[in-house]
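Omission of a single protein chain aside, the complex is shown with its protein chains in their original locations.
Lettered A and B in written order, each chain numbered from 1.
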Amino acid sequence: MTENRDLVAGTPGLKINLPVPLAFCQGCQHGSSARAIWESLEDLELEDRLIWVGGVTCGTVSAFISDVDAIGPVPHGRAPDIASAMKRVLDKDTVIITYQGDGDAVAIGTESLVQAAARAERITVIMVNNANYGTTGGQMAPTTIIGQRTTTSPGGRGSNREGFPINAAELVAGLRGTAYSARGALTSPANYNKTKKYIKKALQKQIDDIGFSFVEILSACPPNWGMAPVECLKWIDNNLVNQYPLGEFKDVDTL
Amino acid sequence: MEDMVFIDGNEAIGWGALAADCDGFFGYPITPQNNITEWFAAEFPKRNKVFVQTSSETASINWLYGGASAGKRVITSTSSPGWSLMQETLSHIGNTEVPCVIVLVQRGGPGQGTTRHGQMDYSSATVGGGHGGYRNIVLAPYSAQEAHDLVQLAFHLADKYRNAVIVLSDGIVGTTMETVELKKLEFEPLPEKDWALKGKGKREDRTRRILTSAQGAVPSLRNPSYLALQKTLSEKHQQIIKEEVRFDTYNLEDSDLVLVAYGYSARVALEAMHQAREMGLKAGMIRPITVWPFPYDPVKLQAKQGKKILVVEDSLGQMLLDVELACGDRTEMELVSCLERHEPMEGGVIFPEVVLEKMKTMIQ
Partner (left out) sequence: MVRGDVIIDSDSCLGCGYCVEFCPKESLRISTDSYTSQGILVAEFSDPEPCNACGLCVWMCPHFAIEVYTMREEGGD
């Protein structure tokens, strides 16, 4: 049976296994984000000169099942600092990416992220946004949207007490050192393809030595959102995107 | 290349790092070590070495973590409040086991404290100010020359043990100008850093490397389990304690009283010891050069021989705890502390005369 068929699509080439079993929650899209990154790295032939800096997020599991040099979890929020140092001390053709969650990047990590963008650091930050602190069981994050219930905003986030969510892609786009900032989602094959395109454009800004690059990826977190996985994708398309529109917010070739 | 220069202990750090072929400095302004940061800003870029002023000390120590993980020789410098900000990442560095050097120019604390000198971060530096039970090697220079020399030793020990090494200076050692002989010290050769991250294509077999500080969930090659990490750390600590203790002794043989002091207090205590000897008092001194690992055995020996012990430190008693650990209640022990400073505002120092008076009450 195996002789008369050809593989069309399967496990990405850069995915490897660890001696201990590691799995995401049912429907969690960290795996899909990792796939999008792996495919982008392979398309651009970057795997040999890549270092993956994983923040404090469930998604740092992907750092360890990637066949590239990796470090993680680095201190909360600080991945851009670690990545920047590596970029400065290593050969210029080394490509450094960070993979961070929203709770990591725009709460404690705000200094690190904003400063890296302002410095026009030649690194690429990928922030997977599931609008809560997922790893710790679903607490409110700076990206939780108004009305969204979390374990620390059980009545729904209210602007009076909890203020307003932070749009990271737009924030980063507003800094002069940013060469590229975009937001994608993985809620459909079309969105998956667009997100891959954003990731590749971001990496190209680093390769071409233009400036800082940033891709935010909206991602499902079914256990913490309290919805079935497919419902989560619909919630992203119908609710989350209202606060976090998809698209490219900055794309320049000189700073 | 040998050069005699007249520089302060802060600048001596820079020249020492250069002699050690340091690749990068990441730091942030804080008094009383600003001229360290400024030295690196002036001297490193023109030598094609990396200098970055970061946005905070929290950022500095994370830049250090990154540079160290890439296998480079990297250094930062700070003072006491900045040191506090570095603790979480020092803990990560202790787990991941990457080498780096941190210069701590102590000032008065706690809090914003003073912008001058102090010796109040000893416990935090030697016991590990962050969480989790890691240990850092701590070297304590007492002069600009020693600052220059110990920084080079720091890089060597950091690489040898895959550990952070602290150079514990203070505002007086840092800002006092002295004659320094600039020279490159030689150390035993060390293996290449095969564990360093650089992109897998740069290795012959194209295998990748990972570094982690979370072996409870993610195994690494060096420490394939959390328990393996604990074992590695335990063995490393034991080896350092066994092999890396350094200290100086003065006039111990016929002494009735032994002073114990480090850093600027050691200069004060030495002067007091000389004055005491001139008066016929038999004073000697032990000066720890490594305060972790602390020279317990030489101090214990003096106590066993019935010598009285006088600790001099510009704090309420931190190195005192190590001396007490060494001596038990074998002998009489006293402390000249920061409460004996000559002046109540931030410029107050412990003068040799105060130490001498204390010695007289003990052995006259």
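Convention: a residue touches a chain if its C-beta (ideal position, glycine included) is under 8 Å from a C-beta of that chain, and two chains touch if they have at least 3 such contacts.
Note that the coordinates shown come from a computational prediction; the quantities given were computed from them, not determined experimentally.
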Touched by the hidden chain, restricted to displayed chains: A
Which residue of A:30, A:49, A:205 or A:250 touches the chain not shown here: A:30
Contact set of chain A toward the excluded chain (per top definition): 4-12, 15, 23-32, 35, 186, 188-189, 192, 222, 228-230, 233
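Note that only the chains that are shown with their structure count from here on.
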Distance between chain centroids, defined by C-alpha means - chain A, chain B (Å): 39
Interfacial residue positions of chain B with respect to chain A in the complex: 23-24, 26, 50, 52, 54-56, 58-59, 62-67, 69-70, 72, 74, 88-89, 92, 96, 197-202, 206, 208-214, 217-219, 224
Chain A residues touching chain B - in the complex, by the definition given at the top: 18-20, 22, 47-51, 53, 61, 63-64, 66-76, 78, 81-86, 88-91, 94-95, 111-112, 115
